[in-house]
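To start, I am sharing the structure in question, which I have written as structure tokens.
One protein chain omitted, others in place.
The block that comes next holds chain A.
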Amino acid sequence: MNLGRRVVITGLGMVSPLGGDVTASWSRLLAGESGARTVETFDVSDLPCKIGCQVPRGDGLNGSFNADMWMEPKEQRKVDDFIIFAVSAATQALADAGWAPKTYEDQIETGVLIGSGIGGLGGIYDGSVLLKDRGPRRLSPFFIPGRLINLASGYVSIMHGLKGPNHAVVTACSTGAHAIGDAARLVAFGDAEVMVAGGAESAVNRLSFAGFCACRALSTAFNDRPQAASRPYDRDRDGFVMGEGAGCVVIESLEHAKARGARIYAEIIGYGLTGDAYHITAPSADGDGAFRCMKAALKRADLEPSAIDYVNAHGTSTPLGDEIELGAVQRLVGDAAEGLTMSSTKSAIGHLLGAAGAVEAIFSVLAIRDQIVPPTLNLDNPSVETPVDLVPHRAKSKRVAVALSNSFGFGGTNASLVFRHIDAA
């Protein structure tokens, strides 16, 4: 970012519907696998949407997620899953970065900024039922701290001894992107040398499904074919498929990363934020908020729109949003639309709400590392004609020096991040 020190990403961690770590999630994403299944963990018989993208739980082998590897069972009982996912993703990212601050000086220079869109809704539901059925004396002393959104940052800080800025973001589906962008600014501004940043969500539960169904936001036409349900830009799309998980990155100043010889995945060069000022759930029809957001991020990056090689779209597979975002991107890049690739990885992992922006930022960074763009699954019949390559069905090799990731949230809150290959500066 040109208003401060240069900021780079040196560690990645992820828990996604495709796997319990970055390697499994990314390889399955590139292979065109989908994480969507029929929900079997709670009663969906009376819900219009019966499918979701849930984290594959197991013994930790073959890319499965084993919570016991990341948090003691007695601690797991106290918190909602979003905190466990966050702890896992953050611990993975720190290990990946090779950063384990032990001295007081290193600890106070390392902060945490992990958000969640909804937080512990599952636990709030259970607590409410318990309160009604059995009265206040049965409510656990861990009810409040185990549900609070900023306790993801709190747990990560406590477990790893990170004593720098401790912060959290709550901006619905833009949370993960805002968390990474804000954390990058904290490092650029000198409030910390290193930040662990990202988003986590565990809202695949009955209360949340009922609520999103009431908003008419979830896909309902593909209950018999879960893996075909998330289909961004396709004419038959009818809503998003909810996912869960967490993504965390280790962000640090370029000089700090260089001084300790850290591997650098990419540089964070742009971050834009805007508000639609339009509607609580619908994006503004003219796409102005999204357009200005990407433009702001590019201005910060000091780049022309034509410099973008890959856009990881917000692309939720809702009837309204996808075309509005595509329109905004086309308006932004103009004639350069011809050479642009843009895909929605939500087609494979669903919509991770507050974790989406973080997980998708990681996919964008990996596209830069591996020079390959992940596919948009189920894009059989695009609903509009576009010169932009939406990467239907299959991943493809492409030179990716600059990637932009979009996230847009309820309330009309938008975030765009721009990443660049460290050698492309």
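Here is the rule we go by: a residue touches a chain if its C-beta (ideal position, glycine included) is under 8 Å from a C-beta of that chain, and two chains touch if they have at least 3 such contacts; residues count from 1.
As a working rule, contacts and distances are computed from a predicted model.
With the options "Acyl carrier protein", "Formate hydrogenlyase", "Oligopeptide transport system substrate-binding protein" or "Sulfate ABC transporter permease subunit CysW" in hand, the undepicted chain maps to the protein name "Acyl carrier protein" (source: UniProt). Checked against the full complex, the candidates A:Tyr125, A:Phe142 or A:Tyr278 give a single residue touching the omitted chain, namely A:Phe142. Touching the omitted chain from chain A are residues 72-75, 137-138, 140-142, 145.
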